[in-house]
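Working notes, structure below.
Omission of a single protein chain aside, the complex is shown with its protein chains in their original locations.
Right, chain A next:
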Amino acid sequence: MIQTVNLQKLFSTEEVETTALNGINMEVRDGEFVAIMGPSGCGKSTLLNILGLLDNPSEGEYNFYGTAVARMTERQRAQLRKGSIGFVFQSFNLIDELTVYENVELPLLYLKTPADERKKRVEETLERMSIMHRRNHFPQQLSGGQQQRTAIARAVVAKPKLILADEPTGNLDSKNGEEVMKLLGELNDEGTTIIMVTHSPYDAGFAHRIVNLFDGKVVTENFHV
């Protein structure tokens, strides 16, 4: 379970101070599928980054599966992140110099998974995402949907407890978007907790719960049944 108490995030540049998050209290239970929505600039990505241990809040508490992480160093966060969180981005963020297979293999390499185990897991995951036939292609040789499926494969290959997705369908047409959402839904059905930022009410429909943000605050939470 993850839980935040009065989470705040301030960005100060030379000219302006922006309050991106202004007292966020939220809780996500294991196995939940949560969608975060809100207008552009309201702090969705900022929140997701903090939840994903990529960034620290300026203020407030964050309990990540029983560990207080709000004031951890980048190094400690990196250690904790490893293997326990998978990320999916709007812009895929695959490494251009690596093939599909190698991109997916990467998290396992950093986890020092033994080679035979690694091979098995990567192949399983590629199969599952139906991109096995593209395993030796480089990202530029793939369609957007295939790239995003590769990114999802990379996010799940280490079997993380939590998957964070920031507008995973933002760069995809509706058919490919639909496929990606189905995959996320299936993963959630198998027990993975998912938090997803989206602008699309249709995509949000795959989630159990929608958190609406406005100006750095939670305004409403809608529950699906």
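Please note the rule applied: contacts are C-beta pairs under 8 Å (C-beta built on N, C-alpha and C of every residue); 3 or more make two chains touch, one makes a residue touch a chain; residues count from 1.
Convention: contacts and distances are computed from a predicted model.
A chain of the complex is left out here; the name its UniProt entry carries, from "Nitrile hydratase accessory protein", "FtsX-like permease family protein", "Inactive transglutaminase fused to 7 transmembrane helices" or "Cytochrome C biogenesis protein ResB", is "FtsX-like permease family protein".
If you put the hidden chain back, the residue from A:R121, A:R134 or A:R154 that touches it is A:R154.
Here one chain is not drawn; of A:P107, A:G145, A:P168 or A:G216, the residue touching it is A:P107.
Considering A:T18, A:Q79 or A:Q141, the position touching the chain not shown turns out to be A:Q79 (whole complex). Along chain A, the points of touch with the absent chain fall at residues 45, 49, 54-55, 74-75, 78-79, 81-83, 87, 89, 91, 93-98, 102, 105-107, 109-112, 154, 158.
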